[in-house]
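Every protein chain but one is kept in place in this view of the complex.
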Amino acid sequence: MKTDMQLLNNDGIRCDGRKIDELRKITIKAGILKNANGSAYIEFGNNKILVGVFGPRDVHPKHLSDTNTGILRCRYHMSPFSVTERKNPAPSRREIEISKVIKEALQPSVILKKFPRTVVDVFVEVLQADGGSRCAALNAASIALADAGIPMKDMVSACAAGKIADTIVLDVNNEEDQAGQADMPVGYMPNLDKITLLQLDGILTTQEYEKCIDVAIQGCKIVYEIQKKALIDKFFKCDIK
Amino acid sequence: MKTDMQLLNNDGIRCDGRKIDELRKITIKAGILKNANGSAYIEFGNNKILVGVFGPRDVHPKHLSDTNTGILRCRYHMSPFSVTERKNPAPSRREIEISKVIKEALQPSVILKKFPRTVVDVFVEVLQADGGSRCAALNAASIALADAGIPMKDMVSACAAGKIADTIVLDVNNEEDQAGQADMPVGYMPNLDKITLLQLDGILTTQEYEKCIDVAIQGCKIVYEIQKKALIDKFFKCDIK
Amino acid sequence: MKTDMQLLNNDGIRCDGRKIDELRKITIKAGILKNANGSAYIEFGNNKILVGVFGPRDVHPKHLSDTNTGILRCRYHMSPFSVTERKNPAPSRREIEISKVIKEALQPSVILKKFPRTVVDVFVEVLQADGGSRCAALNAASIALADAGIPMKDMVSACAAGKIADTIVLDVNNEEDQAGQADMPVGYMPNLDKITLLQLDGILTTQEYEKCIDVAIQGCKIVYEIQKKALIDKFFKCDIK
Amino acid sequence: MTTIIDDLKKNKILGLLKNEKRIDSRGFLEPRSMTIDIDVIQKANGSARIELGNTSVIAGVKIQPDKPFPDLGDKGIFICTAEILPLAHPDIEPGPPGEDVIELARVVDRGIRETSMLDLSKLVLEKNKSVIGIFVDNSITNCDGNLFDACSYASTAAILSSNLPTWKLENEQPVLVEDQESIIPITTIPVSVTMGILNDYIVVDPNADEWECMDARITMITNSDGNICALQKGGSGSVTYDQLKECSQIAISIGPKIRKILKQYQIDN
Amino acid sequence: MTTIIDDLKKNKILGLLKNEKRIDSRGFLEPRSMTIDIDVIQKANGSARIELGNTSVIAGVKIQPDKPFPDLGDKGIFICTAEILPLAHPDIEPGPPGEDVIELARVVDRGIRETSMLDLSKLVLEKNKSVIGIFVDNSITNCDGNLFDACSYASTAAILSSNLPTWKLENEQPVLVEDQESIIPITTIPVSVTMGILNDYIVVDPNADEWECMDARITMITNSDGNICALQKGGSGSVTYDQLKECSQIAISIGPKIRKILKQYQIDN
Partner (left out) sequence: MTTIIDDLKKNKILGLLKNEKRIDSRGFLEPRSMTIDIDVIQKANGSARIELGNTSVIAGVKIQPDKPFPDLGDKGIFICTAEILPLAHPDIEPGPPGEDVIELARVVDRGIRETSMLDLSKLVLEKNKSVIGIFVDNSITNCDGNLFDACSYASTAAILSSNLPTWKLENEQPVLVEDQESIIPITTIPVSVTMGILNDYIVVDPNADEWECMDARITMITNSDGNICALQKGGSGSVTYDQLKECSQIAISIGPKIRKILKQYQIDN
């Protein structure tokens, strides 16, 4: 951790050349896995994440099933080579927590009442991790659910805001997360104007807190446009097949 | 381990000020857990142990159930902060053995024939451990079973005897266990005059062995009076609610 | 590992005194375990291996069972004292792979179609390991299956060939495996003339590869005679009981 | 899986909320009454037992020398765990922690870590080689909702009341110096406030009945300066921007009251 | 779960006992016949195969340098394990040891440890840093009741027949000195005697049939001086003071006979 790194220069330019309200480069492709019911691949800055969705399908073990509704499960997992120091393949406590947070961020968007006793499984694989991997994963997961034809109320779009050099910025990268002052990932349903994921590490005043949410939501709206394009590209491709 | 510690002085007084046939201070409270069917809290010297009982209730997994009788299960577990060196929360081999020994010490006292296919679960949590924690746990567990209304033939009362400075003493504490010559925990049904738990670590002649059991049984009888008082206190409290 | 060890001297004699086409000493006894449906004990060089077979019997957990046929399971396990450095009792990845390889080497020889929903369990315990323990285990397992009365198309006989000092030799021992150039374990059904196990570690030309298989098969045929004798001894013993 | 009983209870709770009442008669922004006892575990360096309504937790602090984490050789170690004891509730089964408990422990851990409550840079015996580790373990002995705040308060009180032993290095091995205890370096006192959102009503410190039927949960941890330092949304529902603003105002207004209680247990400098 | 067959067998066993007979015709205080072979595993430092009736066990001793336990830096390490191999009985499933096997291993371990059979203080290479570890692993190859005594005798014979290699420290690393074997420091020979209590009858060395229907079990380990050094009651029944006195007399009377057999396998000083 280089504490003398300049995270923001006098011209308001960040360590990776972005402006304070600028997202990293985002590419999303839908429907790229052959065996999954739905899938998506996202590159979000240096994050590279693959998501596969299966279901609605039978639940194993059966006692987990619900006679009133379908259930959602999520596994967020990092490949051993995805981070600087090789990661042990067994799931860490951090991965288990993020799996739960992503599941709960997707739940408000899906309609599983019509599929009692079934499960929809969302499998997230982080092939390369950068700052904001849970937001990137959530964006891809929401696309993969749509690609699988799961009934949805809205897309979930996600983006972090944070605080570096006493300034609120959009989309915190890895260096900014390490050396910065705060990181706040946000998951957002753009049509319903509802927040489904919210976490914060770092210190913010009330004003900064409100601004952070606001900035993140603006970012989510930009992400949403990219998500829509990915879905359109996918279905357009299907038509011309 | 201070091997030069004087465990017994010329006046027959032990390192913690007790006489050779004197118990440590014992406090038992029954019915202190809100969600358990029965419960008890014991302070036995520096041991602080909480026991909760659930059942008779359905067995999971089902293949463990018995169509002829209810079964008893026991988990003896130590909190990480209960001992001098922080304990790993995962159950150790020692904890698994003590769980079994306590279960088998309680079994002769309970009548589960009338509850086929069910289980009674006894959960012991050692919040602070001193010498004799299995005896202390057993005393609290027997109270918790009674508090849960499980049909019983007798109470199980428990106390250790041991050998220090070539003398048989009642209720071995932690220092005496470490530096002494023998430790013999005994579980006893006072009305049936039967022994349900017996272990020994250390070297005893036949005469010492017999004396040790005898001394321990006398201790169990004193403990029994304290157990009875705890149950009476509980039911008296219930009446005035 | 002594790299200066002479694996083959000028007279074609190997480090343990054998000729290049000579097997180590092999002793097999069938039917030596009281509680198993079938069993065998083999000493193959310094390998000492015990095999017990149970079944056909019900499968637990049930979802593993097949309504069309009986299934075969195999566990290859090494006792902690079986190797020079004490082995952790938990199954290693190597043991799991060998379990699978032995199972697949036995499968072509057994006829389980008539026992749908059942399992035949083959438990291999390596009490002392030397080079070629999987071949030795396979020989004993095949005898144990026969001893259990499992219907079989043929015996499986096993033996390794390998390359040391640029020479193809039969039945590689531990020193030759460590310091030699190649080791090829072969499992073989002698009456059907079919190979059921084949692995290779080490470098061989095509000609050496073919010769290796050929030499190993010759070894298997010798082993087969010893296996037959073990079975006959067993059944003869049974008759005179 | 929801049962008819659950549905009835949920309807009752929501009906009451519409009439500005809670099922246990509290005000919406009123935490349950709390009792704290410290030094309940003498073998720990610090300990606290909390009862928050009927939720009860015992936290114990163990302080012992350890190796530093790689790349963090200039910092002591802080680790916080939680276990819901199977005696705490009939639904809890013994075994390794599930995702709920892992989340719980990590949120409590972050509340302490992100507020910088502990000055870990003062817990170094020799840089990159030997540091002091502070382990806070929460044993939950009765579950009645809102384990987040209960564990956070228990952990915080246990830390505040801990003595810090002294070690010196001899031949690179840490050796305890007897009878030389000092004070843990504390920079701020975190306060966790957990709010349940039920049909757009916000209630503080939800009990078990409310917990089961709430749509979402916001846990917000503030420091002594009234700033927000950690936050976690939970539950399968969503929240609005306005609700989040309201939550922060609630957390900031409740913080000082709880902090005043917790501060009583701090060992004097 | 007990079946009708079990009940019938139990009734038969108990009926025989009333007539002073055992199901396999032994006397009440008569252990089954025993065969011992040592040095059956050449790769181990010592080994023994025991057949006690139809119960059979192979114990292997591995001796190798190790780090001492914390706070026990002036003692070598002794660890004893047991595994019931799945080939030993149709009911045994592969997998990590259950509570029965853990208890078994710990009772056998304590019998050797509490008698101070091994003088662990003589197994130190450098205090607090490097000691010799003695690992005794029991592989149970056939189950016919009373694994306690079988594993105890197997472990004891394996230890008595072991050679102790020599290590010297070079640059703080233990290095094996070839061809310098000595004798393990033995102070006494423990003898385990396990008794089953069935309807107030006490029988020595219960076989599997008796094991299944006995009320309680007493395992008592005595040392060469005839003193009692370790003891474990097992089973879901209870015992009386008088039965315990009788058990100790039985264990002390049988001890020397078994000890004499085991002593044959001790390497001469």
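All chains are identified by letter, namely A, B, C, D and E, in their written order; residue positions are counted from 1 within each chain.
Keep in mind that, in the parts below, a residue touches a chain if its C-beta (ideal position, glycine included) is under 8 Å from a C-beta of that chain, and two chains touch if they have at least 3 such contacts.
Remember, it's a predicted structure, so these values are computed and weren't measured experimentally.
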| item | value |
| --- | --- |
| Touching partners, among the displayed chains, of the absent chain | A, C |
| Given C:152, C:165 or C:198, the one touching the chain that is not displayed | C:198 |
| Contact set of chain C toward the excluded chain (per top definition) | 1, 66-68, 85, 93-94, 96-97, 99-101, 104, 107-108, 184, 189, 192-206, 209-210, 213-214, 217 |
| Hidden partner chain, residues of chain A it touches | 33-36, 39, 46, 48, 50-52, 54, 57, 60, 75, 77, 79-86, 89-90, 121, 123, 125, 127-129 |
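One rule holds in what follows: only the chains that are shown with their structure count from here on.
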| item | value |
| --- | --- |
| Common touching chains of chain C and chain A | none |
| Intersection of the contact lists for chain B and chain E | none |
| Remotest chain, chain E as reference, centres from CA atoms | A |
| Centroid distance [mean C-alpha coordinates] between chain D and chain A, Å | 27 |
| Chain centre separation (chain D, chain E; CA means) in Å | 48 |
| Residues of chain D touching at least two other chains | none |
| Two or more partner chains touched - positions in chain C | none |
| Chain contact topology (line, ring, star, complete or other) | line |
| Chain-to-chain touches, reported pairwise for every pair that qualifies | A-D, B-D, B-E, C-E |
